[in-house]
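Sending over a structure as structure tokens; questions will come in a sec.
Omission of a single protein chain aside, the complex is shown with its protein chains in their original locations.
We just call them A, B, C, D and E in the order they show up, numbering each chain from 1.
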Amino acid sequence: MSKIVTFGEIMLRLMPEDGHRLLQNDRLEATFGGGEANVAVSLANFGLDAAYVTALPQNDVGQAAINAMRYFGVDTSKILRQGERMGVYFVEKGQSQRPSKVLYDRKYSAISMAARSDFDWDAIFEGATWFHFTGITPALSDALKGACLDACKAAKARGITISCDLNYRKNLWSTEAAYETMTQLVPYVDVCIANEEDAEKVLGISAKDTDVGAGKLSQEGYRDVAREISQRYGCSSVAITLRSSISANDNNWAGMLYTGGEFYDSKSYNIHLWDRVGGGDSFGAGLIYAMSENYAPQDVINFAVAASCLKQTIQGDFNRVSVAEVKNLMGGDGSGRVQR
Amino acid sequence: MSKIVTFGEIMLRLMPEDGHRLLQNDRLEATFGGGEANVAVSLANFGLDAAYVTALPQNDVGQAAINAMRYFGVDTSKILRQGERMGVYFVEKGQSQRPSKVLYDRKYSAISMAARSDFDWDAIFEGATWFHFTGITPALSDALKGACLDACKAAKARGITISCDLNYRKNLWSTEAAYETMTQLVPYVDVCIANEEDAEKVLGISAKDTDVGAGKLSQEGYRDVAREISQRYGCSSVAITLRSSISANDNNWAGMLYTGGEFYDSKSYNIHLWDRVGGGDSFGAGLIYAMSENYAPQDVINFAVAASCLKQTIQGDFNRVSVAEVKNLMGGDGSGRVQR
Amino acid sequence: MSKIVTFGEIMLRLMPEDGHRLLQNDRLEATFGGGEANVAVSLANFGLDAAYVTALPQNDVGQAAINAMRYFGVDTSKILRQGERMGVYFVEKGQSQRPSKVLYDRKYSAISMAARSDFDWDAIFEGATWFHFTGITPALSDALKGACLDACKAAKARGITISCDLNYRKNLWSTEAAYETMTQLVPYVDVCIANEEDAEKVLGISAKDTDVGAGKLSQEGYRDVAREISQRYGCSSVAITLRSSISANDNNWAGMLYTGGEFYDSKSYNIHLWDRVGGGDSFGAGLIYAMSENYAPQDVINFAVAASCLKQTIQGDFNRVSVAEVKNLMGGDGSGRVQR
Amino acid sequence: MSKIVTFGEIMLRLMPEDGHRLLQNDRLEATFGGGEANVAVSLANFGLDAAYVTALPQNDVGQAAINAMRYFGVDTSKILRQGERMGVYFVEKGQSQRPSKVLYDRKYSAISMAARSDFDWDAIFEGATWFHFTGITPALSDALKGACLDACKAAKARGITISCDLNYRKNLWSTEAAYETMTQLVPYVDVCIANEEDAEKVLGISAKDTDVGAGKLSQEGYRDVAREISQRYGCSSVAITLRSSISANDNNWAGMLYTGGEFYDSKSYNIHLWDRVGGGDSFGAGLIYAMSENYAPQDVINFAVAASCLKQTIQGDFNRVSVAEVKNLMGGDGSGRVQR
Amino acid sequence: MSKIVTFGEIMLRLMPEDGHRLLQNDRLEATFGGGEANVAVSLANFGLDAAYVTALPQNDVGQAAINAMRYFGVDTSKILRQGERMGVYFVEKGQSQRPSKVLYDRKYSAISMAARSDFDWDAIFEGATWFHFTGITPALSDALKGACLDACKAAKARGITISCDLNYRKNLWSTEAAYETMTQLVPYVDVCIANEEDAEKVLGISAKDTDVGAGKLSQEGYRDVAREISQRYGCSSVAITLRSSISANDNNWAGMLYTGGEFYDSKSYNIHLWDRVGGGDSFGAGLIYAMSENYAPQDVINFAVAASCLKQTIQGDFNRVSVAEVKNLMGGDGSGRVQR
Partner (left out) sequence: MSKIVTFGEIMLRLMPEDGHRLLQNDRLEATFGGGEANVAVSLANFGLDAAYVTALPQNDVGQAAINAMRYFGVDTSKILRQGERMGVYFVEKGQSQRPSKVLYDRKYSAISMAARSDFDWDAIFEGATWFHFTGITPALSDALKGACLDACKAAKARGITISCDLNYRKNLWSTEAAYETMTQLVPYVDVCIANEEDAEKVLGISAKDTDVGAGKLSQEGYRDVAREISQRYGCSSVAITLRSSISANDNNWAGMLYTGGEFYDSKSYNIHLWDRVGGGDSFGAGLIYAMSENYAPQDVINFAVAASCLKQTIQGDFNRVSVAEVKNLMGGDGSGRVQR
């Protein structure tokens, strides 16, 4: 059976209620989220064996983060309990022309202060079949860069499939720093995941005829990008999410998978968004799930896009949907008719 | 003056706040609802004399259900207080491609365990001018099948107008069982109400050129259905609601009335839904109100569709709108401009 | 540096949570709002020096209104503490075909009972560069009519720029009464602000080829209106907001500025509304801000419309956006892409 | 069967959540309450036939007040729909040394603006057996003074029992004004209810050896007061509530009934208060219920005090307890052990 | 290492917010609870390996119950997914003289409809060291009576310690039925837990000089009870909780352990209660934890009473305290001074 290990940072996520601006009133919704944690939760919720690796302080907030992942069945036994604080981020939901805002307070977090040697990858990968990380993890510190490299090597040595979501974060590092690091890590990656900006920002590979800010996406351009990533870094599969933002409430969402030299396009969904944060992570999780379950390539991309379409209709970073619900949407029922 | 009696099951309705998935957090909105109760509330709220017949346990939850109906002026004096529990249902509001979900926990409820002989229709119909029930009531138990039959006969004998919303519920009975029962009851019915699925599922009469799942509705097909119902069972009026679901947030909504051998179509509303549960019931209530008040047929269907359009913009099963508000929409003001 | 004084009534604003109908459940959101107070808050929030003049009772509710304005940095030192009550208004948010409703309980409020002589305009205008009021203030009482006239004369004498938003409120006065009063005040006004109804209702100047109720707005017609106001009353600038209501959730929103004999049109925004109350006030504030900061005319109207577009995506009367956010939208980024 | 009519003012009651100070945050709990309305609700909830007479504006807030009373089964058919506003009051719950605060905004309410001739007492008293009002009603206006007098005379003429809770409110009238009016009304009263302050403030009859502010209550003194009221005004029964306030959280609560020339003392409860507003009204309702049901005098005072003890453990003005619950406490079970 | 298996029913627990009466407003707090589930959660939270056995329907509510237990680290892999509904119970928090109320809607639940043969005790007890159940489980059905007997025999055969909390529930069975069943099960029990009522109601062994309703508890009487249970049924340890209820807010709470022929009394806590439901279960969990960790007998009872004292200061059935917190209270720090 598949066992997926993911590695990164989980943060306390604070969001005002009722579409309010940040601190407009005195209520915050407190949940947890973070790129790789979101993937682990999604996979556990789909019924796979998923373990999450991070460092969290030995206090009530750190414990609550662990409990929140156990809720979905994630194996949290490999999480280090050390450090002084966990990262916090504030999310303000956008509306119409007003964009969603994410404000990070993640510096000095336990995971970003962890040493490279804190992670015993041999122990962590016991029984694992898949390793997933994102471009956020190595961006957090030099030590984590090293830890990602160690993890990739250990995984490779054990024949574990490696996936990476490039996930560029401009407030964590420059494109130059990202390039330098990620070009060392991507060669270990089997399944490379990127959105419309990442390939350009991280690997310097840009799609022709595309202006993301203006909502102009070119399918042909992205095919070139995927092929280029695959060729340069030897990734056997490259998956790209395509988002065009009509407004803070409405986005078009689709995906493309390049594998075995072929391109597979998903259908495109016009999503009336509830919460788009975590959308990309739910795509990654859908991809890993479908590939782990040996779906055909077209079904892989269809499952990943349907799963992440549904996530964006749900509050919070975590994708609270079942495999059956994803399959139902994949199967074509997107009319939202009531189910009794 | 008109006095309408409705008969069925009212349940405790539990819904997560803020568009959350069921039990995503620890808050549930607790209200009450049920097809025939919704009709009674709507009618009382419109100012008619409406009485509701059901059975509810002699406990605080049962009493709260009664109080919730008295709030709107419904006559609850005919409700039996017996049995051990009342039905519960959970509603999860859909969003975009994610459908609304209704999860029932209604088995063994007081009303479904009631005996046929518990209902003294002569006493209940004292002063009544109209009797309304739906296909849900006889589906609950054999005893209620019998009670519906008794009620229809008693009503007929007193010259009371009878309306029935076919309202097929697949988790209550099979189409075969529904057919067997409903074909015994519909011959007593003067005003038959159905949606795009009911006529097919319950009476085996289907609209041509229509694929409900795919959102394809044929006006011509529905005209045939209405005429067929009228002819087979002798209903003097047949009203059909037409819903096409664009997404969980946006539906098109219209209705058609067949009466006196003529067809009357309402305008179609594109509704940005707030809560669609109870939409059909508010249509039925609008129809009964307008017919009781002797509206012309075109106004009857217009009123019913406008009333139910507004219901779907309001949280909860109950239609909290006034006659003036419905008339305002009927009169053409659907632009939603602020009223000061 | 600019110092703006605004004069009017601030009320306790009570709104049901979660899109509920008024008193559908037992929770009300309690904030504050009122045309001229909204302008003061917006301006203070943009970083200008803004003072607000009104009368409020010496009790906890009156104090909370003052505190709510101090929160944004408004100078409240000129507010009179007298009278017995403050106005209250209830807002019910509309949805789809169901309009938003505003129910006022503002009669006998401290400000509406204030005497003309309670306001010492020389002291109030110390250091001021701009005076703003709306058509609501003189509509509240004869004394306030007088006070507005006193204020206009005192401002004129000091060379203070005067702006007025015509803001017709049919439950405060008749069109005849409004005409009689406003035609005495508008001649003092430098910057006249109106929406698609005000000019007609207050000044009897109507746009050709326009039917507001039906959502039909004619640009040419409004140009005539603006030119006419300017000519009749000598206003150096006339700004008009143009709203067409598609539904209670979706409005088109644009503006036009007539100044120096030229017309400047903003782009039009299709707003998926969160809360439209206070939209016009945020337009006025944007206009005053941009003019105070000596923006070019085209930028003035663009800033005012972008500011008020954003307000309508935010709950409450107050426009909680920064200058940077408005400029970002003015600059063309209306796609609502998440900002990290 | 008993049918009780009560007459007075019901207001919108706004209270901050969670023990907050008024407007400490932006949430208010919105319910309804008012002395005589509270009595009607209590009686209807106990199962008696209770009707309430007042005037309420023809708007959504007025309708919600009516619905809130119908919820409990109160007959609201005699309520006048007229006037512009309904009274509002704010309640801030006290804690420890910090007292509860009530801030009224009730001036100009529909009932206080009603004319004496608006009330047709013959129609209102059709079938009634008991009439109840409080000292608040005549304090609202001269017209209501007259209406109370009319009501007393009409009730007397029909042999209807009259009860009155003296209920002195210092912000409605002076002690002199109260004395002048109430000494005209009390002679009609059969059952006079007062608390430790009312008799002194309204009728000028004070208890010896008592200092209410200091929490010093003398049983003997109150016996004198009751006897004196009875003798002066011919009330066949006088009931007095005795509250000593230890803190905003803890009060001692007891009552005394003088009837047939005998004194009946209740036991005294040490109440850990949840919400003491409405405590006196629930005492009055308990008294009326028990007398209507022909309880023995000792049981009358025991029932009234137990009922009002329980009210003070419940949020809101209304006493949401059943007769069985009151009897349970009367019977001695005040240990608060869980009931399964 | 210790591995504890518990067996019983977990229910959806619905409680009004803010100390409200049931359905006083439209909000319910939805959590989960049940005697044996509470014990499993407490033990997992203390860091032991705890597994829970029950049956839950294959729907979203059943899954949420499982997730809620996984949150604390409970092993839920042995839970059967079958049946149609899960039990529901409503809790209304008491205040002062008004008792807390628990209203059950647990009939026909998945676990109460499960067959005796559904439970494979050999598989369930793999690796287990302790088995815990309560008197509630066999009261649910004849099949569960059988299942409990099977479990006891299987546990005995494997040398697993067995504990049972007698936990009499009068709405589940009569004292006669309880006696007949429990006297068959208790002989297998090593550690018998009872409160002041259970021994009398279930085993017919009553404490002298004790009147629970009147809050009169005799230490000597309870020593006799413990000794008698031990002698009659061969339980090596008997633990008794002693609650005296001063009011719904304040209880005295203590415990006694009889083991090895000696009596060990805890100190007595005067608890200002937050939520007393689950108090007894947290006592049982404390006892099992301390015995599993080989505490000395005096420390066992001290730990169990301190743990359950803390539980009663926390909302919900589950005891959200750490071992360190319990030890801190055991160690004497009950002054509640703030911890920074």
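The rule we apply is simple: a contact is a pair of C-beta atoms (placed from the backbone, for glycine too) under 8 Å apart; a residue touches a chain by one contact, two chains touch by 3 or more.
What you are looking at is a predicted structure, and each value in this text was computed from that prediction instead of being measured.
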Neighbouring displayed chains - absent chain, whole complex: A, B, C, D, E
Touching the absent chain when the full complex is considered, from D:Ala157, D:Ala177 or D:Ile246: D:Ile246
Touching residue (missing chain; options D:Gly47, D:Gly94, D:Gly221 or D:Pro297): D:Gly94
In chain E, positions touching the absent partner: 17-18, 269, 271-274, 309-310, 312-316, 320-321, 325, 329, 333-340
Residues of chain C in contact with the chain not shown: 67-68, 70-73
In chain D, positions touching the absent partner: 18-21, 24, 94-102, 104, 169-171, 213-215, 245-250, 276-277
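Heads up, the rule we're going with is that only the chains that are shown with their structure count from here on.
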Chains touching both chain A and chain C: B, D, E
Chain C and chain E, separation of their C-alpha mean positions in angstrom: 62
Chain centre separation (chain A, chain B; CA means) in Å: 44
Interface hub residues of chain B, defined as touching at least two other chains: 18, 21, 29, 101
